[in-house]
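One chain of protein is taken out of this complex; the other chains stay put.
This part shows chain A:
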Amino acid sequence: MSAGSEILETTSTAAEIEALDGYGTNAQPELAGMIKLMDLSPKYIPETGKHRRSKRLVIVGDVHGMKDSLVELLEKVKFNEKHDHLVLAGDMISKGPDSRGVVDLAIHLGATCVRGNHEDRIILAHANMEAEHRDVGVPGPSEPTDKQQDMLEEESFNHGDYKDRKLAKQLGEKRIKWLKKCPVILRVGKLGDMGEVLVVHAGLAPGIKLQQQDPVLVMSMRTIKHGVPTSKRKGNVWTKAWNKFQKSLPKKERSTVIYGHDSKRGLQLKKYSMGIDTGCRKGGKLTAVVIEGGHLDHKHKLYHVKCKDER
């Protein structure tokens, strides 16, 4: 095709033309070993109406290996395995004292997870360790992780992911396998006034289809600059553009995002976004959004427990 061969008689305003140079026009990154979008099984969706069965969704962000706090929080919400479903909004592991324990508990409870930037790192580090590395006579990614990094060992395979590989090893095959199944975007479904409820670790770019979202940014964004999401803290928080965009849509097309990742900003409740990373590992709180069905519509409520500072 040669450009300019078809001349189309349309009128366009300056604003429309300006919108062309937008984020999301590129091909989406094709990244191996990653589930981008998954629908939550409808059996977990809280029911509404007079004859509703009691079912709740319990969504918890950024546990970061703080297993005791997670247990305490589940006790506080009186989590019942029979009726309730746990959703972990990413960064369940790393940094804190018991990543294994958190994953084991999640598996035990049949929880649904979302891939956060920390899961992403650990899964990639694990994949690189697993990958066939021929004996090339130089240290490879499977060399002991306790090896000290010093100036004399320039040959060392110190890839800046020593810690990641150590944790990948600690977690072991079974838990890594479970983590790999966590999608980047979890579509919960339509829940009344909240519209379509989505769970991601960091955020979503407004105006871009779920399939078209850059998964790495979904796991890492904090702000949006010139329409492009970035992980930088300084700038306009992405939820500002997100909420503005939702309000511009017809009511039945709106979506609410539940996310974590930004403990510095803490609890962030807006009409169409709920940020629930309240910095548990830094001695803050661990937060759960509990969604349940009411007589007419869904209701949501927040629960917190205080955490021990594990820095």
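What we mean here is this: a contact is a pair of C-beta atoms (placed from the backbone, for glycine too) under 8 Å apart; a residue touches a chain by one contact, two chains touch by 3 or more; residues count from 1.
Operating definition for what follows: contacts and distances are computed from a predicted model.
One chain of the complex is hidden; its UniProt record names it "LicD family-domain-containing protein", one of "LicD family-domain-containing protein", "Translation initiation factor eIF2B subunit alpha", "Corrinoid adenosyltransferase MMAB" or "Spermatogenesis-defective protein 39 homolog". Set against the missing chain, the residues A:P206, A:G260, A:G279 or A:G293 yield one that touches it, A:P206. Only one of A:I35, A:V228 or A:L267 touches the absent chain when the whole complex is considered: A:V228. For the options A:D164, A:D262, A:D277 or A:E292, the residue in contact with the chain missing from this view is A:D164.
Across the interface with the omitted chain, chain A contributes residues 1-4, 6-12, 16-17, 19-23, 25-27, 29-33, 121, 124-125, 127-128, 132-134, 136-139, 149, 151, 154-155, 157-161, 164, 206-208, 214, 216-217, 225-228, 230-231, 241, 245.
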